[in-house]
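Just one protein chain is left out here, and the rest sit where they should.
When the chains are written out, they are named A and B in that same order, and each has its own residue count from 1.
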Amino acid sequence: MSFLEVNNVSKSFGGIHALDTCSISVQRGTVTGLIGPNGSGKTTLFNVITGYDQAEKGEIFFDGKALINSKPDHVFRLGLGRTFQLTRIFPRLTVLENMHVAAQRVGTRALLSRWSSSHEQRRALELLDFVGLTPLKDLPAANLSYGQKKLLEFAYILIADPSMILLDEPAGGVNPTMINQLAERIRTLNRQGVTFLVVEHNMEFVMSLCNPIMVMHHGARIAEGTPQEIRKNPTVLEAYLGE
Amino acid sequence: MKLIVEAIITGILTGGIYALMASGLTLIFGVMDIINVGQGALVILGAYLSYALQVNFHIDLFWGLLITMPAMFLLGLLLEWAFIRPLKRDRPTLSILVTFAIAMIIEGILGIVFTNNIVQLHSWYVDASFQIGDYYLAYIYVLSFILSIVLLGGLYLLLYRTKFGYSLLASMQNRTAAQLIGIDVEKVSAITFGIGVSLAAAGGMAYGATFAFNPGSLYDLISRLLVIIILGGMGSLRGALIASVGMLVIEDATAVVLSPVWATTVFFLLLIIIMVFRPQGLFGQLEGRKQ
Partner (left out) sequence: MVKKIGLVVLLIAFIAFPQVFSNPAVTTIAIFTLMYATATTAWNIFSGYTGYIALGHAAFFGIGSYAIALMCLNWHIPGGYIPFLLVPVAGLIAAAFAVPVGWISLRTRKHTFVVITIAIFFIMQPMAFNLRSITNGSTGLSLPIPTGWGGTYFNFPFYYVALAMLVFALGVSWWIRNSKYGLGLLAIRDDEDRALGLGVKTGSSKLIAFVISAFFVGMVGALHAYFQESIYPAFAFDPLFDIAIALMGFLGGMGTLSGPILGAIILEPTQRYFTMQFSANGYYLIIYGALFLAIILLLPEGVVPTANKYWLKWKAFRERTKNVSNESDDGKGKVRP
């Protein structure tokens, strides 16, 4: 069975079918791309998978476990992390503190323990180093630039050692140098065993990074294949150029 | 049985008065995302203004509205400009405290000018009633209710038939998007606040003629108004109207059926119950990830 399996999921908002019997599957160990014109339902799909929204019909399985109608914290604890289109970090906490929020401990141990054990501290600093934010670690996160916040969001998910990450437009609004750095880091993590599902509009980024790529339109998957196949697929071109 | 029917009728009529006061509150919340905790104080201020006009200048209560409503509209603009607009960070939270401070100042001023004695607005229609079948209704109830209908109707027309109204509705739906299509959200906010306060003036007159009051009445009043708009759904005018009438009817009926002592408690208990099952109120939206 695939790592992440979405079967015939539907969700509407009022009269609009955001997701229409949408089925996608992501294999373990891949960097899978998800593209589609605006309004095709990509972010809704992410919201439904991660529990921020509820699907009306269909099933979702992650690593064999059913995810339908789960709460976001439950999904995260199963090892599935996600980033947001408009970066969400904790502005009043320092960069380092941001890192530690995701490293949660359960129950009374949370109350009794200080907010970072030496192991977690090491890991947090390691990850900050990985994304190049170490010199900024004691600044309030609000002081970071947009690109830096994106990197921070990327880093703090990693501290929980997720096995899969959903990236919602990671390259959006980021300058070209940083985009390359981002792609490099994704590749490194992928080699270490993390699976990725990436939603992006930046075609260059997706084509060079992801394989396979899936295409959504009007709330359903219309195509799937390697970057070359997708580039040549007439259904895809039609979806983008409009009917 | 007769008592219950009377209670229901009174409840509907006084519900109209509360709807007038609550609509300003819910409107301000819908557009500006702030809770004007001072609305109760502003209503009482309106009541005292009507009182002053009547006692000192012998101006009829309803005609006096032509003075008090515009005056309080301007006051609303001033308050918004001076105390709400400067709040840059954390506006929703701080505005609660700011508006409460304004309420305290109003209460203090009223206490000094008018003393804490309990008063009521008087006029021929306050003290006299007319008869319908077996029931006696004070004229003031009906007249106030009509006033509410007229003003709320006017508000409806303003919102749905004028360009300004559309700007207001757009700002309520999505402030950022409204800005993007060229709506001066700051101006809309200021005017909305002004409208909310002038509705308080009208509500104050009606309230003051129906119930005895003094400066301290604002506490009870604002807690009821807050309950009403939450029950109806914050930002929903329809909700404010239905919740006002509903709550007043239930309260008055409880006073008759059980005892007046429990009537107020029922008011708040109802809120708790609804909150357990439907946290967003009757017509509100589930608060979520608003931008």
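Everything below uses one rule, namely that a contact is a pair of C-beta atoms (placed from the backbone, for glycine too) under 8 Å apart; a residue touches a chain by one contact, two chains touch by 3 or more.
The structure presented is a predicted model; accordingly, all values stated were derived computationally and were not measured.
S.K.: Which chains here touch the chain that is missing from view?
M.R.: Listed by label, the shown chains it touches are A, B.
S.K.: Give the residue, chosen from B:P70, B:G108 or B:G154, that touches the chain omitted from the document.
M.R.: Considering all chains, including the one not shown, the answer is B:G108.
S.K.: Among the options B:F100, B:Y139 or B:F211, which residue touches the chain absent from this view?
M.R.: Of the candidates B:F100, B:Y139 or B:F211, B:F100 is in touch with the missing chain.
S.K.: Thinking of the whole complex, not just what is shown, which of A:F3, A:F62 or A:Y156 touches the missing chain?
M.R.: The single option touching the absent chain is A:Y156.
S.K.: Would you write out the residues of subunit A that touch the absent chain, in ascending order?
M.R.: Residues 50-52, 71-73, 75-77, 82, 84, 88-93, 97, 100-102, 104-106, 109-116, 156-157, 160 of subunit A touch the chain absent from view.
S.K.: By the contact definition given up top, give the residues of subunit B that touch the hidden chain.
M.R.: Within subunit B, the residues that touch the unshown chain are 29, 33, 35, 83, 86-87, 89-90, 92-94, 96-98, 100-105, 107-112, 116, 219, 223, 226-227, 230, 234, 261-262, 264-265, 268-269, 271-272, 275-276, 279-281, 287-289.
FYI, only the chains that are shown with their structure count from here on.
S.K.: From the C-alpha centre of subunit A to that of subunit B, how far is it in Å?
M.R.: So the centre of subunit A lies 46 Å away from the centre of subunit B.
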